[in-house]
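All protein chains but one are shown in place.
The chains carry the letters A and B, assigned in the order they are written, with residues numbered from 1 in each.
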Amino acid sequence: MAKKQRITLIGSLCKGCGYCIEFCPNKVFEKSEEMNEKGVTLPRVRDPDKCTLCGLCTRLCPDFALTMTEEDDG
Amino acid sequence: MTQQMDHLLSEYLRMDRLPHIWCAGCGLGIILHSYVEALKETGLDLDKVVTVSGIGCAGRASGYVNTDAFHTTHGRALPFATGISVSRPDLKTAVISGDGDLFAIGGNHLIHAARRNVDMLVICSNNFNYGMTGAQFGPTTPPRTRTPTSPYGSVENPFNLVALVASAGATMVSRWTVFHVYQLRNAIKKGLTRKGFSFIEVISPCTTGFGRLNRQSPLDMMRQLRDNSRVRKVHPTEALIDPFGEIILGDFVEVERPTYNEALAALKGEADE
Partner (left out) sequence: MAREVLTGNHFVNGDWACAEGAVSAGCRFYAAYPITPATEIAERLAQRFPSLGGKFVQFEDEIGAMASVLGASFSGLKAMTATSGPGISLMLENLGLAVMTEAPCVVVNVMRGGPSTGQPTGGAQGDVMQCRWGMHGDVEIIALAPSSVQEMYDLTVEAFNLSEAFRVPVFLLSDANIGHMYEKLVIPEVDELRIVDRKKPMVPPKDYRPYEADESMVPPMASFGDGYRFYSTGLTHNEMGYPDTSAEAQDRLVRRLSDKIRRNADRITRVDRMMVDDCDVLVVAYGITARSAATAVKQAREQGLKAGLLRLVTLWPFPDKVLEELAGRVKGVVVAEMNYGQLVREVERAVRPVPVRFLPKLGENPHSPAEILEAVRRMAP
């Protein structure tokens, strides 16, 4: 059974530092058009299939805004 | 702001206190994340961990961790933590503080705690300035950089923190950066689970202070940590650091020596009258 990587962003915690976008080895993230309440432009997952669950984004995010789970696809 | 959010690290963080106060891109959030993930991976009982911090941006870290925690006066996290470590050898004492708090005002306590090999983990966030008060220079600020109290360039020589702590007698000494999240987490795990004075210097960007005043964007600073670091197994005195050039990283020291608590326990007082 295929696994789906799911990256969850808690928008209210994001401060827009851009580390996830810059440092993801597979360039999974991009800037979105969405802003949170504080006016921060949020990132979004551009290509979930390219995520390898390396977890770097969740650890480089200084704000605990990203978490990662692995789910069964189907 | 109260958070009703679900988070994989909810048990380890005071979720009711997030978002934290640190600036966008500040490395302290990364250090905090490494710390709580390390706590999680070691499986330590959170009721038996005490997180102590000093004054400064790094000093706010203890306020976000879901353990017993204490925010002391400036420079005095280490003697406070020594009081805990000695009184309660059954608890794990960890200190998270900054380069100024630990090495300027707190420098004397640092060398003595290391000398005694007090059982505690010390995580030092080194961002090359006094961030909280507005980016003034500190004991690790590189020469010729601008800060509000060195507007014509700093004329002071910085410490090599790992060399200082190692020569004072620490039994574990490492330096990583906030970019090296896996090595950092492993070093923290080791520090949490071993006995003795364990010290980890973490190079961290101060995005709105030192970085901005020296014309570095947050991404510039993180890229430098990624690109200019070299992991070397050298003596700490050779682990030189140039934030605009090469940064030597590694686990430099790991030795076993009787800890302060072991030495105290071995004292046989006379059954005195």
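Just so it is clear, a contact is a pair of C-beta atoms (placed from the backbone, for glycine too) under 8 Å apart; a residue touches a chain by one contact, two chains touch by 3 or more.
Note that this is a predicted model, so its numbers are computed, not measured.
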Thinking of the complex as a whole, which visible chains are touched by the chain that is not shown?
-> B
Contact with the hidden chain (one of B:L18, B:A81, B:C124 or B:I247) = B:A81
Residue, one of B:L46, B:V231 or B:V253, that touches the chain absent here = B:L46
Note that chain B touches the absent chain at residues 14, 17, 46-48, 50, 52, 62-63, 66-73, 76, 78-84, 86-88, 90-91, 108-109, 112, 264, 267-273
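In this section, only the chains that are shown with their structure count from here on.
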Note which residues of chain A are touching chain B in the complex, please.
-> 10, 12-13, 15-19, 22-23, 40, 56, 58-64, 67, 69
The residues of chain B that touch chain A in their complex are 1, 3, 5, 7-9, 13, 18-20, 22-30, 33-34, 37, 178-179, 181-182, 185, 207, 218-219, 222-223, 226
